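Here is subunit A:
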Amino acid sequence: MPVEVLIKTVFILLVVVGAFAPVVTWIERKQSAVMQDRIGANRADIAGITVLGLLHPLADVLKLLTKEDVVPAGANRVMHLIAPIIAAVPAVIAYAVIPFGGVYVFGADTISLVVADPDWGLLYIFAIGSIAAYGTIIAGWSSNNNWSLLGSLRASAQMISYEVTMGLSVVGVFMVFGTLSLQQMALAQDTTLRLFGFVEWIPGLYLPELLSRVTIPAWGFVYQPLGFVMFLTAIMAENKRPPFDMPEGESEIVAGFHTEYSGMRFGLFYMSEFIEVVVIAGLMATIFLGGWSIPWLSTRDIIDGVGSVFETGFATGLCLILQVVTFLVKVVAMIWVQMLLRWSLPRFRYDQVMDLCWKILLPLSIVNIFVTGGAILYFGAGR
Partner candidate 1 sequence: MSLDLALFYVFAVMALVSALGMVLNFRNTVASAMSLVVTMVSLAGIFLLLGAHLVAVIQIMVYGGAIVVLFLFVVMLLNLRRDDFSPGRQRALKAAAVLGGFVVLAEMLRMLPGNLPVAGILPDGYGTYAELGVALYTDYVLLVEMASLLLLGAIVGALILAKRKIQ
Partner candidate 2 sequence: MTIPLEHVIGLSAILFVIGAVGVVVRRNLIVMLMSIELMLNAVNLAFVGFNTAWAGVEGAQRMDGQVFVLIVITVAAAEVAVGLGIVVSMFRNRDSVDVEEVSLLRW
């Protein structure tokens, strides 16, 4: 059993942290370039071979590693050192509960492609998101710099405000699926719904046979569209991604709370933001976009279908590979959506950010909870 956990952990660290996070920096540059009708960074090369700019993340890392670590005079050295660590670690360990594949039965043993699947998986992510706020707070305070302190104050207020909204937005999803475990949520989204099923609830209307066979995948997005939008907003604000990057205010307060950070310390802040982009993508994919499940093809369909031609073990293995690839495709799609939002919206002012959280998102999420509760009571266990 520990060997299995080790293999899954290594897979996540290699693929998500090792491969995705640097690629996200490349996606950011190239996507922004395409959106802004320019070429983007493509000069980094090894022996004259440029690979569309894919070597830039490597060049970035090398640059950051070889830069001098400057600690400002009068700064608290210990705090200055541990702040980027506190910011980076929660981003990486958030992936422990996100399922990158389903539950497969190979003969006698069942493997579930998630590193840890406690009952309260979603709450775990919120808990360590709360801890990640400390990296920002300590970074600003320990730098002995007025502007860093200002950025830090704004950051802590923003992060703890949006934690509330983040939690409330997913209560609707929780009510629909009845579980907080992300693997169970993904399993529940593995089926399809009839698109025009709601017509049956309207008395007097007749549903033709053809229309009643039109199905859509039973994704969280279908159950909770408002929850999707609210959760995406709240978690992007939590991650201090533009348009919510007040704390880093790149043109206002120099660089905000990480003004005084250079070299690999800054590299840790930089990397942790991109790792969190991948975490957000993974979370959105799992809760709202069906996780690892292929739309319209449930696990049962694939195993039975392929298993009638080849043997069951091979069918299950093929299903595993297909579903892991589907998950990665959905993660890439959500990363693309976040980059779209980042490069098309201007930065919010600080009071606009706070207004959005407390005056708009909070009442909306409570209304969402009531509407979802009412719908569940009225329609029974579905819808």
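Basis for inclusion: all candidates are chains of the complex that A comes from, given by their letters.
Simple rule for what comes next: contacts are C-beta pairs under 8 Å (C-beta built on N, C-alpha and C of every residue); 3 or more make two chains touch, one makes a residue touch a chain; residues count from 1.
Worth saying up front: this structure is predicted, and the values here are computed from it rather than measured.
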Q.
Contact as defined above, complex as supplied: which of the candidates 1 or 2 touches subunit A?
A. 1
Q | Residue numbers on subunit A that touch candidate 1, as the complex places them | A | 76, 78-79, 118-120, 123-124, 126-131, 133-134, 137-138, 140-142, 149, 152-153, 156-157, 160, 163, 180
